[in-house]
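With one protein chain withheld, the remaining protein chains of the complex are depicted in position.
Chain lettering (A and B) follows the sequence in which the chains are written, and residue indices restart at 1 in each chain.
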Amino acid sequence: MKSTDRRDIPYLFFVLPAIVYVGYFAFYPSFSGVYRSFLSPHGGFTLNNYNELLYYNLGAAILNTLIVSFGALIIQLFLGLVVASILVWEFRGKKLFSTVTIIPMGIATVVAAIAYSFIFEPRGGYANTLLHALGLGGINWYSSTPLSLLVVMVADSWKNTPIFTLILLAGLSSIPRDLYHAAALDGAGVFNRFVHVTLPNMRKFIAIALIIRGVQEFNIFALPLILIGEHPPLLTTFVYDLYSTSPTVYISLAAATILLALMTVFIALNIAMGGRR
Amino acid sequence: MKKNTLLWVGVAVMTVYFLFPLYVLLLIAFNPTKFTIEALYPPPIFKQPTLNNFILAFTQYNFVGPFLRSASVATLVGIFSVALGIPAGYGLGRLSSSLAYPLLVLILITNMMPGIVVAVPISTEFIRLHLFNSVLGLALVQTLVTLPLAIFIMQGTFSSIPREVEYQARLDGGRFRSIITRILVPVALPGIIAAFLISWMFSWDEFTYAVILSPIKPTLPVEIYYSITRGNLLTGVAFSLIFTIPVITLTVALQRYLKGEYLSGGVVR
Partner (left out) sequence: MSAVTVNLYDDTLAPSEISFFKTTLIPEFEQEYPNITVNLVVESASNMVQTIEALIQGNDVGPSLIILDNLVIGELLFGNYLTNLTPYSTSILPSTLITSMQSLVNYEQKAFGGIYFVPFRGNIPLVWYNKTVGNIPLVWYNKTVFNELGISPPSNWAQLLQDSQMIYQKTGVKPVMFQGHGGASTYTELYQWMVQAGGNPFLFNDTGDVLAMQYLYNLSDYFAPNYIHGYWGNYKGLIRGKYYILDYQWPYIYSTMASEGVNVSRIGFYPGPAGPKNSGHLVGGDVLAIPRGATDMPALLHLANFLLSTEAQHQLITVLGEPAVNANAYANLPANLSALYTAEEDAFQTAFFREPVPWITEWGTIADQVFTQIIVNHAQYSQIPAILSQANQQMYNYLLSNYNSTVAQQYEEGYYTPLYG
């Protein structure tokens, strides 16, 4: 059905300002940045900027970004499902609980990062207090890369579980109760009902949530900057570090281009897999 | 019943999970320092709470400047988002889906661009345009973050107004402009207000663009970050709490609009 109605044209004009704005402020700088990453300070084409990145351990930055992104997504998906499953039911105090579950959305990322930096400290801190109270020793939460990344994942998941919750809730609410009744009549237990009724119908919602949050995960910046600084590096803090200390901004643009490339791959994969709309 | 206990356990655990970091902030803000930053294992309860930390923070450090700056930027961002979002949302709501869909994807992709990829080139451009470190410049760029959600909210709002209403009004002899002002806008007003407030809220929280494009006269999140890196932890925490109050209030008030349908870009309907 290839209908571009003539009636559509005036409506296109309405959308135009937004498109122009987005073009100038998002696409133009990005393309300009990518272009300049291939330039040398003297103006010629060069791959040097990328070469330099290898010395600065670009590989580690990429790996860490992937680990954090996927790890955080898994945590958020799980927690989001848990909370959404709770919110499907009616119970006393539900309104209050539902408000509590979106509070992290109302807390600025910077503030959340600060709170978590007091919870997870190299020596002491609130997490270690709890461990101590349980008779265990304290942990230096930043003593190794995996631990540091875990801290980032936990803090990030806290802040972003509400978004998963909301999307998944929309999904759960849209599943007709009859399907569950039918399945129960067929003898399916709670777990089976979940796997065979809930999950298939949620597929579209889970996919959407994963794409939206996934892309934003590659983007997290304030949180890792405050919690782990630049050791271990994530692509975003890596770009920022190079931007604020290098005399030539080209190297940081090269790193930014790599980040953009990674995201594009992720988006493309998702569109290919999640496909039919 | 087993299901009930499971439910209540879930509620309890998740409540603690969601409230704990906020609780920690309150502890650090109100407990005297010897029970917080000076203690190796800080006690997780209130002990001799005091207002001293707040007093120190607000008298010694500049809160009002960054606060006002954040507020001005956020207000501008709200205005820009609504100004661009209303026509875009209306247009998208009325376009046939074969055209609307790719445009929506385009806007969604914009939302996905890493802030840092955009901010670095923009900062050099802005220096040239004298927009670096300015409220206007920052507001223009932050709108990138808020615009997609504003558009989706507006699109959702306008979609729910049947076209027939417009046709009827036109048949009744109304001109286009008066249709907009007298029919569409009042009906869409709740959505417009929501879009404005949510954009305001996102801008208030925004950090990435703020730290790169307005580093010298910072907005509040950036100021809080500077406090922490300079070692003024208490100041950072005190500012954070005050900073959080408007946002939490708005979040709770706007719960209705923070629905899954809008957050997923209207694709889920």
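The rule is simple: contacts are C-beta pairs under 8 Å (C-beta built on N, C-alpha and C of every residue); 3 or more make two chains touch, one makes a residue touch a chain.
Source: prediction; values computed, not measured.
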Checklist outcome for this item: Answer key for A:32, A:57 or A:201 versus the chain not shown reads A:57
Checklist outcome for this item: Full-complex touch with the removed chain, picking from A:123, A:181 or A:203, is A:123
Checklist entry - In terms of residues, what is the contact footprint of the unshown chain on chain B? => result 34, 37-41, 60-62, 124, 127-128, 132, 215-216, 229-233
Checklist entry - Which chain A residues touch the hidden chain? => result 40-42, 46, 48, 51-52, 55-57, 121-123, 140, 142-143, 229-231, 241-242, 244-248
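The rule is short, and it goes like this: only the chains that are shown with their structure count from here on.
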Checklist entry - Which bits of chain B are touching chain A when the two form their complex? => result 7, 10-11, 14-15, 17-22, 24-25, 27-28, 36, 39-44, 83-85, 87-88, 90-92, 94-96, 98-99, 101, 103, 106-107, 109-118, 120-122, 124-125, 140-141, 143-144, 147, 151, 201, 204-205, 207-208, 211-212, 221, 224-225, 228, 236-237, 240-241, 243-244, 247-252, 255, 258-261, 263-265, 267-268
Next on the checklist: With touch defined as at the start, can you tell me which chain A residues reach chain B in the complex?
Outcome noted: 1-5, 8, 11-15, 17-19, 21-22, 25-27, 29-30, 32-33, 36, 79, 82-83, 85-86, 89, 91, 93, 97-112, 114-119, 123-126, 128-130, 132, 138, 158, 163, 166-171, 204-205, 208-209, 212, 215-216, 218-219, 221-222, 225-226, 236, 239-240, 243, 249, 252-253, 256-257, 259-260, 263, 267, 277
